[in-house]
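Only a single protein chain was left out; the remaining protein chains are all shown in position.
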Amino acid sequence: MTAVAERRPGGFSTAARVRGWLRNPWGKPRFLVVITWAYIIWSIVPVLIAVQFSFNATRSRTVWDAFSTRWYWGDPVDSVWHDPTLRHALVQTFKLAGADVLIAVPLGVLLALGLARWRGRGSGASNFIMLFPLVTPEIVMGVSLLLIFTQLFTFIHTGTVAQILGHITFSISFVVVIVRGRLFSIGRQYEEAAADLGATPFVALTRVLLPLLTPAIVAAAAVVFAISADDFVISQWLSSGGETDTVPIRIYSATRAAPLPSVNAIATIMMVCTLIIVTLGFLAWRLFTSGEKKTGTAAEDFGTAFRL
Amino acid sequence: MARGEIELTKLTKEFAEVRAVDAIDLHVPGGEFFSLLGPSGCGKTTTLRMIAGFERPTSGQILLDGSDVAYTPPHQRNVNTVFQNYALFPHLNVYDNIAFGLKRAKRPKAEIRERVGKALELVQLTGYERRKSSQLSGGQQQRVALARALVLNPAVLLLDEPLGALDAKLRKALQIELKSLQQEVGITFLYVTHDQEEALTMSDRLAVMNGGRVEQVGAPQDVYEDPETLFVADFLGVSNLMEARIVSTGTAACRVAVDGYELETRGTELDVSGEAKIVIRPERIELEPHGSPSGANRVPGMVERVVYVGSAIQVIVRAATGEALQALIQNTGAGNPYEQGTPVQLHLPADALRVLPSGIGDVPSLKGDEQVEESAAAS
Partner (left out) sequence: MYKRWLWPSLALPGTVWLILLFVVPFYAVLGVALGTVDPILFQPVPIWNPLEWNVGWIQEALTRLAPGGIWFDVGIRTIVYVALSLALSLLIGYPVAYYTARHAGRWKGLILVLIILPLWISYMMRMLAWVNLLQSDGYVNRFLMFTHVLSQPRDWLGGSSSTVIFALVYGYIPYLILPLFASLDRIERSHVEAARDLGASPWAAFRTVTLPLSKTGILGGAVLITLPMFGDYYTPNIVSMSPKTSMIGNQIDLYFHGGPQPTLGAALTIILAVFLTFLMAYYMWSIHRAQRDVGAVGAL
């Protein structure tokens, strides 16, 4: 290490400036910037192109012609609106996601409350079982659910009911993880304060704990909707064909056959719905937690809450 | 002269819109225990981080033993740092933490073993080689951080509030230890702290910083007894401030008028006229019983509040001039001679009164409440 060769009082040599800039220990390495933005473009632009072709005026998904809403409702045969298979797929997807949210969220919230505070025999086993659906590959779950409905619980046939049961099964754990994270971060002090002020356990639970859990419950509902709408494997394994096929199943089979831009259109509709619901979940989360001490930006908090 | 001479010339650091460090000049001769003292946000840590190499100065020079290191990356500077939270590597044990720098310098194995052993001996942690940092107490972690920095024989050791995370008692013990360690190794210690008592007890000299600027540099005694600005007077310990009108000034003595009472104060070289402020430390105010012969620099008052702080008794007196003044009297065990509501006479000795121009460094609000209590308890 040698000193700067030329030093003027109160100033710097250009060489020192340039070398300092290059060696700036906290500067952003240029190649990382390039990789990160290239990755983001790579991960998002193909989807935008797929959205673009859902508005193509011709039957091609590769050669752009002109803007048209033909594949949404214009085409009398093949548009999402007029093709019954596509329309049914959309309905089925919403049916499954809606039922999933309505049943899995309450079950998961109760389970999270129970697991967070229950310190007795059986809590360990219950906790252990809860974690497994998160790491079990979907195909293993698909096979096991198919076999249970065809071999043991034969009173439930494959189709909508079986699909809903399957979706709830893999959704519960996500709800538990999100709600328990929030329970952990709010601690026990509020309940204890409520009890101290004379609240009965029931009041403490419903008037203090549940309102505090609202952001997590809203976030969990958004997440459950998203993963249910995105699910392909469980829906496919428990589908009885025809009207029980969901949007992801439609996309899957259409992509493998001779596809039309109407597939892009239905995929776009589904994507927009999911993004709206997740954004609403995010805004609700922000609204409910706005007065609280922040550890990071809202986006980071939200990211943490959704890190599963 | 010993190694480790630091000279900062017009050193400036701007973050976006804020000037964290504003063209400071500072000279620290080698082998000195030098403190940068100031409230949070005063630029002391940024200054230290620029000397360490973690922040690039916006402009200015950092001369280390005569050569400008302002743009040298941290790993090529002959300075080492003890971090506020120690920053011990959690994945390495004590031995590997201390050996980290020697390994980077590619020293032979035998030498590393010997030097790490010596460093552990220096901080009295021999036998702790295999411990993880999470298995050490706060004080032990602090010593490992010291050993890790000192093992590289730096010219300057930078310490960023290294005692901040420890409890009061341990802090006191380590203050003494750190000071004797510095005398033993003989290198420059640049110590950053917001704790005025810590800076006063440990430093050879210190600089009081505020708003990115150096307010005053000097030996602890000079800075405490002879503050040059209102900020310094206020930040270092408790000061009683009074509005005053200058009657006459001089280098030997000044005369000021405070609400009809004319007081004599120490001489000043500062250019003051018209409205000014006078300061006096609580421990320098003498309380005399009501009815004592009145004389120069004496003002009547009434005891407003009495606070027992252990080693001393704090008496708040409403002076006839209107100000509430705080006086500290030694707790001799004889009980409190001044009841609330008793009339007393205040003696403000001329050599304890100092005139300061209004407006310079006039930000007493920066001082947190806890500092008042701390210094009151400490005095």
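What to note about this one:
Each chain carries a letter (A and B) given by its place in the written order, and its residues are counted from 1.
In the analysis below, a residue touches a chain if its C-beta (ideal position, glycine included) is under 8 Å from a C-beta of that chain, and two chains touch if they have at least 3 such contacts.
Keep in mind that this is a model prediction, so the values were computed, not measured.
For the options B:46, B:81, B:216 or B:268, the residue in contact with the chain missing from this view is B:81. Although one chain is hidden here, its contacts on chain B can still be listed: residues 52-54, 73-76, 79-81, 83-85, 87-91, 100-101, 104-105, 132-135, 148-149, 152. Where chain A meets the chain that is not shown, the touching residues are 25, 28-29, 31-33, 35-36, 39-40, 42-44, 46-47, 49-50, 53, 61-63, 107-108, 110-111, 113-115, 117-118, 120, 122-123, 126, 129-130, 132-133, 135-141, 143-148, 151-152, 165-166, 168-169, 172, 176, 191-192, 195, 201, 204, 226, 229-230, 232-233, 237, 247-248, 251-252, 255-256, 259, 263-264, 267-268, 270-271, 274-275, 278, 297-300, 303-304, 306-307.
Simple rule for what comes next: only the chains that are shown with their structure count from here on.
A straight line joining the Cα centres of chain A and chain B is 53 Å long.
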